[in-house]
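If you scroll down you'll find the structure; I have some questions about it.
Missing here: one protein chain of the complex. Every other protein chain is in place.
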Amino acid sequence: MTKKPKLTFPRPPARPDEIPDFSDVDVGQPGAIGVPPLDLLAKDSRPYANGLIRVMNSGGKPVGPWADLIADQDASALRQGLRDMLKMRAIDKRMLNAQRQGKTSFYLQCTGEEAIGCAFQRTLQKGDMNFPTYRQQTLLIAADYPLEAMLGQLYSNAYDPLKGKQLPTLHSSRKHGFFTVSGNLGTQYIQAVGWAMANALTGDGGIAAGWIGDGATASNDFHSALLCASTYQPPVVLNIVNNQWAISTYTGMASGNSRTYASRARGYGIPALRVDGNDYLAVAAVSKWAVQRARSGHGPVAIEWFTYRAAAHSSSDDPSGYRPKDEAAAWPLGDPVDRLKTHLIYRGEWSEERHIQTEVEILAEVTEAQKKVEAAGTLVNPGSMSASLIFDGVYAEMPEHLRRQRQEMGI
Amino acid sequence: MTKKPKLTFPRPPARPDEIPDFSDVDVGQPGAIGVPPLDLLAKDSRPYANGLIRVMNSGGKPVGPWADLIADQDASALRQGLRDMLKMRAIDKRMLNAQRQGKTSFYLQCTGEEAIGCAFQRTLQKGDMNFPTYRQQTLLIAADYPLEAMLGQLYSNAYDPLKGKQLPTLHSSRKHGFFTVSGNLGTQYIQAVGWAMANALTGDGGIAAGWIGDGATASNDFHSALLCASTYQPPVVLNIVNNQWAISTYTGMASGNSRTYASRARGYGIPALRVDGNDYLAVAAVSKWAVQRARSGHGPVAIEWFTYRAAAHSSSDDPSGYRPKDEAAAWPLGDPVDRLKTHLIYRGEWSEERHIQTEVEILAEVTEAQKKVEAAGTLVNPGSMSASLIFDGVYAEMPEHLRRQRQEMGI
Amino acid sequence: MPQMTMIEALRDAMDVKLSDDPAVVVFGEDVGYFGGVFRCTAGLQAKHGETRVFDTPINESAIAGMAIGMATHGMRPCVEMQFADYVFPAYDQLTQEAARMRFRSNGQFTCPMVVRMPTGGGIFGGQTHSQSPEAIFTHVSGLKTVIPSTPFDAKGLLIAAIEDPDPVIFLEPKRLYNGPFYGEHGGESVGWASHSAGEVPEGNYSIPIGKADVRREGRDLTILAYGTMVYVAEAAVKEAGIDAEIIDLRSLVPLDLETIRASVENTGRCVVVHEATRTSGFGAELIAEVQEACFWHLKSPIARVAGWDAPYPHAAEWDYFPGPKRVAQALSKAMEN
Partner (left out) sequence: MPQMTMIEALRDAMDVKLSDDPAVVVFGEDVGYFGGVFRCTAGLQAKHGETRVFDTPINESAIAGMAIGMATHGMRPCVEMQFADYVFPAYDQLTQEAARMRFRSNGQFTCPMVVRMPTGGGIFGGQTHSQSPEAIFTHVSGLKTVIPSTPFDAKGLLIAAIEDPDPVIFLEPKRLYNGPFYGEHGGESVGWASHSAGEVPEGNYSIPIGKADVRREGRDLTILAYGTMVYVAEAAVKEAGIDAEIIDLRSLVPLDLETIRASVENTGRCVVVHEATRTSGFGAELIAEVQEACFWHLKSPIARVAGWDAPYPHAAEWDYFPGPKRVAQALSKAMEN
């Protein structure tokens, strides 16, 4: 049994010229895992952290106790969910295109992950705060963030609520419960814990939701967030979006020998669950449970959303350099839009025709908004952002040295 | 079951005017936990991570499979262990005294934790490297570090191998497998992983041992060390010395809701064990197992040494401000010196008389060395450290600007 | 008027604000039950309760990150880093997050928080209990950096910092905690009790952030200093027998350039003093600004006296510390031309 110490270098199941291979991914069975009590303890959460909570079977039928938990969701709520996802997809399509045309400097899609943010957001209340990454635009969509504001920021024009100060895709809307996204990975996670502590200290009834990617769980702030959430027990839902990739780096680099990210959180004494993130019903059910748990004073909870990043990392990335082109299609848990559609059709509340019609309507809505917003300027046709804005908002009051610099600029 | 979110603030079992209370500490039974195979996996290490490995019973008799693992240790090796611990204790006593007399600026004892470093070090080979904290002087003692060098650094005089550049107690001796101790908590832990990676990459046969206090497990470097050890599987033993306190802060602040620090490591996919750190035989046995595991290529392992910081945090600290004066005496796992003594007497290899005589001998040896070293200068009677040393060793070669500054200093 | 040490003055500032404003919270390592390793928060938890004053795990970026979450929510955290030497793990959160919130969210999220930390050497703390990291903060737009040199200023500036709408780095010269320090290791130690600046009014008062204090008027030369170095400068002026004006900056960003300019235009000579390492220290910024603002008035090069470009060496601390002798030499040299 003796061997020489040798390093391991985690590898993805397949590289570009290989056949996609998810045979090691154990997806379990829909309906197999129960609903724990709201005051679940970390030590009792092992089956939830190591298993995979699923609701829909392949025919779109919801099964098991998690399905029962959201049996009260009527078809119109689910149709709204489908529309949210389709809207996100339409925006992704149009804006990637706009980026290709040089109208914006940068874009970033969330294809394949739409169910997570869309379903989660619809369980939140006004006053709750998300601490998202750049890939949770869905939270804004499902919070009914105005299209003009979203696209305006992508074009950095007069519609941009941030006045061109921040990168496209790094949105911010306090009113919509969407914390200002940082370019530095991980930092928001411990801030979410601090915000939730303020929720508890002020007793304002709100909760916080932290968001992080699988790759960024490696960051220090992931650790400090889990640690402080475990210590102080604030009302925070700590979401981990495991989409298998971090740019070109396979998720195994961040998970190492851990079974799941949920089990890593469990090691911190935080109850954790692992959920099929491509199953809108599973996301809705677990979000409902988790948000209720946090709000009713049972402390933090961690959720690993298991999904797949179907698109490139961003408009600067070409994944054909590091993974098989058809890997997304091989993902064993399918596509979130297809699956919710199947469910609604199974339920007799939707049809292929209505679906296509809705897609067309939504694309038209997005396209119209886009035209309107583009008229205010794009990267090829810049609107007039005032240079003096550079000095505004560095501090609440402009100090002398910034005033001098603004004068030096000649404005 | 609904309540309002409220923060928890972990509290120690007792504060100054209360009666020490360790009733929540489950110490299990000596001999109750088995010896796992060298290639133990994290998922199979739960009983070891949540339990407490003990060897000696209250009569000093070694029991169970871990006792068998070190049955080959003869009495002379154990007497050496006892002597190592007594030497450490004598140094602590003399040097705290010296600090009180103003002869050195700072001192820091390890009373109550002597078994851990002393027994661990004796399982290492030449070329292995410890990455210690300030409280692992025992590693140096058991590596037969010359007393003159150790005391010399404490007095920052001509005997000081570091020439006064570093604080007393932050030792460094490459030759003795003792990495330069940092004043910044935690930093050494990920460095230990890097060193172990170099062991594996160069195939030099060495291993690394990281050391960290319970309080410092909160540091970011604890996380990055566990993460990278899990990912790359280098030959490293990650030691956590849980002595219940971090200055005035109870260990509950760092452990939060985690059962044990070992279970936190297990969440990273690293097999972990929890051990009675006041039981010299348990430390010797588990160290032997862990070092062999690492050296024979089975990857990282984490060990939580469960102990109690019997003395003040340092010479700057007065624990009567935050814990009961007699808490150390109430520690359910006793004192490591007493317990090894009891074992040797049980074995017929030691006696009260020999013990007292040995204590006297060792104190004399330390006192003599101290006198000799003190003659070269102390804080009240400073030796002549050259000021020009300030500029030496900032870089391998002194750059121009440091040369100018040295000239400016006039030397 | 009550006489206080700097520690008591800082504690009093927090006490006043904890009493005034329910949004204020105080936390850090050993800060709660025990009251801090320097005792700056002693008694505050007992008085205001555990939800207002509490201990934290040993993770400086977590302390900063939690404070940011609370501050953006609307609270006013005032946190302690046990030593300035341990603030570095929090550097990312402080400079990329706290400092940037207002700007990057176009004012939707703001970050009123204070980060207190004991700074500077002279206590035989070696390289990890002695550093003066002000310059790595003054380089960062969005942060203010403040450093008091008296109990009176300490209280007034800390209250101003807690009330400030933006993040403030609050450096506390630990060598001044218990009394002024004139830079002579062997010298007699004087307490604040017998110093006029130890008189500290009760209740709420504040000192505007961004205003320097002329500590000594003089015609021959201007000394720019802050923290402990203000006293070292006083000692050096005595030693050199030069009629120097001593300006205690108190706030590094924003900088009171007007006061500095007025003085240097008057004296025509300037010496800059700090304890931090010389290269890229805040002294460089001062020299750059002064030479630009007062070039035509300068009679001799602006000199700087600073910590050598080396780690703080434990045993050679007093050869490292820029004491009155070195400052006096620089003063005399500046007068040569």
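Going by the order they are written in, the chains are A, B and C; count residues from 1 in each one.
To be clear about the criterion, a contact is a pair of C-beta atoms (placed from the backbone, for glycine too) under 8 Å apart; a residue touches a chain by one contact, two chains touch by 3 or more.
Only a predicted model underlies this, so the values are computations on that prediction, with no experimental measurement involved.
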| item | value |
| --- | --- |
| Neighbouring displayed chains - absent chain, whole complex | A, B, C |
| Selected residue (touches chain absent from view) among C:52, C:250, C:304 or C:326 | C:304 |
| Which of B:163, B:309 or B:323 contacts the chain that the document leaves out | B:163 |
| Residue among B:136, B:182 or B:251 touching the omitted chain | B:182 |
| Touch criterion as defined above, residue of B:7, B:33, B:70 or B:192 at the omitted chain | B:192 |
| Subunit B residues that touch the omitted chain in the full complex | 129, 131, 161-163, 165-166, 170, 172-174, 179-180, 182, 184, 187, 189-199, 201-202, 208, 220-221, 223-225, 227-228, 231, 393-397, 399-401 |
| Touch list for subunit C against the chain that is not drawn | 61, 85, 88-89, 91-92, 95-96, 99-100, 103-104, 127-128, 135-136, 138-142, 253, 276-277, 279-285, 287-288, 291-292, 295, 298, 300-304, 309-311, 313 |
| Residues of subunit A in contact with the chain not shown | 7, 9, 15, 105-106, 156, 160, 163-168, 170, 182-186, 215-216, 218-220, 246-249, 253-254, 256, 316-317, 321-322, 379, 382, 385-387, 389-391, 394, 401-402, 405, 409 |
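Just so we're on the same page, only the chains that are shown with their structure count from here on.
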| item | value |
| --- | --- |
| For subunit A paired with subunit C, centre-to-centre distance based on mean C-alpha positions, whole Å | 42 |
| Subunit A and subunit B: spacing of chain centres that average the CA atoms, whole Å | 43 |
| For subunit B paired with subunit C, centre-to-centre distance based on mean C-alpha positions, whole Å | 36 |
| Residues of subunit C touching at least two other chains | 51, 56-57, 59, 61-62, 89 |
| Residues of subunit A engaged with two or more neighbouring chains | 196-197, 199, 201, 220, 223-224, 227-228, 231 |
